[in-house]
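Scroll down for the structure; my scribbles are underneath it.
One protein chain is absent from this view; the other protein chains keep their places.
By written order: A, B and C. Residues from 1 in each chain.
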Amino acid sequence: MSFNAYFHEVAAEVRNWGRWGDDDRIGTLNLITPEAIAAAAASVEHGRAVSLAIDLKHDGVQIGQIPTRINPVHVMGTIDHADLGDPDGKAMVPHFSDDMVTMGLQAGTHWDGLSHVSYDHKLYNGIPASTITARDGSTVLGVEHVKALVGRGVLLDIAGSKGLGRLPDNHEVTATDLDEAAAWAGIEIQPGDIVLIRTGRMQYYLEGSAQTYTMGEAGTADSPGPGIDAVRWFRRHDIAAAATDTYMFEVFPPSDWDNALAVHCLAVVDMGFTQGQNWHLEELAEVCKEYGRHSFFLNATPEPFVGATGAPVVPVAVF
Amino acid sequence: MSFNAYFHEVAAEVRNWGRWGDDDRIGTLNLITPEAIAAAAASVEHGRAVSLAIDLKHDGVQIGQIPTRINPVHVMGTIDHADLGDPDGKAMVPHFSDDMVTMGLQAGTHWDGLSHVSYDHKLYNGIPASTITARDGSTVLGVEHVKALVGRGVLLDIAGSKGLGRLPDNHEVTATDLDEAAAWAGIEIQPGDIVLIRTGRMQYYLEGSAQTYTMGEAGTADSPGPGIDAVRWFRRHDIAAAATDTYMFEVFPPSDWDNALAVHCLAVVDMGFTQGQNWHLEELAEVCKEYGRHSFFLNATPEPFVGATGAPVVPVAVF
Amino acid sequence: MSFNAYFHEVAAEVRNWGRWGDDDRIGTLNLITPEAIAAAAASVEHGRAVSLAIDLKHDGVQIGQIPTRINPVHVMGTIDHADLGDPDGKAMVPHFSDDMVTMGLQAGTHWDGLSHVSYDHKLYNGIPASTITARDGSTVLGVEHVKALVGRGVLLDIAGSKGLGRLPDNHEVTATDLDEAAAWAGIEIQPGDIVLIRTGRMQYYLEGSAQTYTMGEAGTADSPGPGIDAVRWFRRHDIAAAATDTYMFEVFPPSDWDNALAVHCLAVVDMGFTQGQNWHLEELAEVCKEYGRHSFFLNATPEPFVGATGAPVVPVAVF
Partner (left out) sequence: MSFNAYFHEVAAEVRNWGRWGDDDRIGTLNLITPEAIAAAAASVEHGRAVSLAIDLKHDGVQIGQIPTRINPVHVMGTIDHADLGDPDGKAMVPHFSDDMVTMGLQAGTHWDGLSHVSYDHKLYNGIPASTITARDGSTVLGVEHVKALVGRGVLLDIAGSKGLGRLPDNHEVTATDLDEAAAWAGIEIQPGDIVLIRTGRMQYYLEGSAQTYTMGEAGTADSPGPGIDAVRWFRRHDIAAAATDTYMFEVFPPSDWDNALAVHCLAVVDMGFTQGQNWHLEELAEVCKEYGRHSFFLNATPEPFVGATGAPVVPVAVF
């Protein structure tokens, strides 16, 4: 198994190396302009904010495939404790409760940072993968460089546009799917848009099965999601970032095993594309329907873990 | 030491128990209206977003006072790893890097949730502190109930309004200070505002000393911050939430030791007030000066840890 | 469900509260005398040491029933790192690799400490369960008080003595079983013995299934192990401690649901008995057979975590 000629052809087509300089740290996020942010804010009508994050808890979406990508283990460090003492047990003094967590940074709703994916031992912009070390993490392309990530969010409800509750487990989201969903929503895609691709897959988890959510009904990891064709569409439209309501992000299995997980490589490594997974788009889809619009102001700033290859995010859409 | 008559008098004055029903989970955050959110969004002119979070890293602001409130320990779980195998070492296949963190939820820039503080073994709304358990955390007032926290943010630059780089280490921020800073900024405070109180304290940390940041120059934990008078002001103005650029939030030492840490109790327990610490307000102050305005659209949604008594947040101000 | 009259009768019979003073911290471990230790050491003939611990790793015996009892998550903190610098990349300077772990203290081969079990909100010796706090753990009966745990170990191979590879999934180990296994092994039980009860259950895990190991073949948590009758036998013989090669320690389901998990309560709370789980007794059984003897010198000192209610241990039997 090794990427084939078609992969390399597309890689050359979508590659953004050098486009924002050799010292760039954020790739396609550069495409979000102040004008786009201001316009997105100006579009707010109702003052309604919708969180697109799943709850962080020990029985989250992870089922153990990746040893260290563990669901959040939340523990209390103190409970109702009198930090300044309470010798008489009177309790009419301040008491505190405090907590701690251990978790995979990509355990819940998250962004893949630009250093999450490599091939040929290279990251985005040709940075060597060896710049990621056990001691310091990603020393060049850490997720902390994102600072703030706000702009216009666009929901492309692929399942909804096809009249489906959710897409079949192995449905490849194509450029045509994306165009049709935009048309169905009456949206014109703009450079710098942050595209949220709804497949309906998250329903499995919300209905109680992390297992089906991650592995599909057949238990073979089949998943709907963007294929190579969609990556070309992202590049053609100069999309700033995209997220899905799936575990995998990209379609699985691939149409061609030579190009397995090619979307991750083309998007993150070649384009310098920030991509999100495990986003909760169900309520969002309802609200978009309610207001008859599929674009909104979006804040999706990742937690600034220094040297991290990805990070938790609580995306908030404002209508 | 036990809270004195003045404390109880103020407690009665500011208490919001029952105001939003017995089943309320978010206290003064109820004061943020859709209208306020829409107006804040409409105020965006420049499309400029400013993060108010400090970086999350092992050499953060914690110096070990609270055993489990540890700075983020970030580790790599995989580096440049071929998940699907790379038997020939060709590397022209996808490789991944992934990471994990262990941290106190209140280690960096964070909100204190409503279950962080108790006295008389009671939380906000009279909920028993015993609803917090080692197994499940805060079973009634967990921070996950906040969902989305957006609205109008207001910077009250107390240091700036006094022409100081930073306030003296034990300066009590009073109602007068708050009023003067609002007047200096030309801001009229509105119900539902999220107030960010700048003392300049964060400079110690940014200049390299977590020790001075947390303990003050004398090493005695002295800190500028709101006193009881300010809590009354928060209540009088129906402020939704407040945050400071300090470790402590409230002034220390207290003017009266009977009422040590009284602000935490009055604000969180009696008012049901969400309060933030370790916020990075330096760049924000510069930007406010640059644009000649001290209000902005603010998204400060906490990470939704279920049962948590506080949570990390990346506040983003948009101008 | 509530403990019935039989339970309380046995509780009165086996209770050791006050036997070693009100300030005792180690319960039946007091029964191990210097003479017994010296005799056990003197019995060593072959100089062969056998570890009774399972490996500590992310795919260990835990399958997620207890949120925080997670399998060891082992991560590297540095890899081949030049702590003193390696500016020229010459590498002919010292490099270091270092690691970190997060785990449930009872995730692998472990002892239950005396504060692991309570009923009627009381621990061994009548100590209130409230002496265990989120901040400090078990402030009276922490496992660190054990210091050293060495003595004579005795393998009672219940499965072997019955000519079975392993016991049926719900087999209750009775006093008769224990006596028969001792007779089969030619062992005379002595006060202060540390009894290792082999059921063969560990084979499921060693053959690859943590699921069957913990839940049994029917997936209902059925497990062979000591019942109430065996606790009476432990007490009658003044056994110092006992361990099994099972997840549960005691038989499950109980013969009487009123007394579910009664063995834990009678042994740990009433007797002050240290009990072990997930011990690897397969190689030990082979070695006992090879040498024709079922007693040995045993070191099973728990890791001294302060305030812990249980601890990892690498038991080593020496022949």
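The rule is short, and it goes like this: a residue touches a chain if its C-beta (ideal position, glycine included) is under 8 Å from a C-beta of that chain, and two chains touch if they have at least 3 such contacts.
These numbers were taken from a predicted model, which means no experiment stands behind them.
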| item | value |
| --- | --- |
| Chains still shown that are in contact with the chain withheld from the display | A, B, C |
| Touching the absent chain when the full complex is considered, from A:27, A:47 or A:77 | A:77 |
| Per the touch definition above, residue among B:1, B:42, B:70 or B:221 touching the missing chain | B:70 |
| Hidden partner chain, touching residue among C:24, C:144 or C:270 | C:144 |
| Selected residue (touches chain absent from view) among B:10, B:79, B:269 or B:288 | B:79 |
| Touch list for chain C against the chain that is not drawn | 1-3, 33-39, 41-42, 44-51, 53-57, 66-70, 72, 74-80, 83-85, 88, 90-106, 115-121, 129-130, 132-134, 137-138, 144, 147-150, 260-262, 264-265, 297, 299, 301-310, 312, 314, 316, 318 |
| Touching residues on chain B - with respect to the absent chain | 58-59, 67-68, 70, 73, 75-79, 81, 97, 102, 133-135 |
| Residue ranges of chain A at the interface with the undisplayed chain | 67, 73, 75-77, 100, 102, 134-135 |
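Following the convention adopted for this analysis, only the chains that are shown with their structure count from here on.
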| item | value |
| --- | --- |
| Same-site or different-site touching of chain A by its copy chain B, using the half cut | same |
| Distance between chain centroids, defined by C-alpha means - chain A, chain B (Å) | 26 |
| Per-residue overlap in chain C, given as positions that touch at least 2 other chains | 67, 73, 75-77, 102, 134-135 |
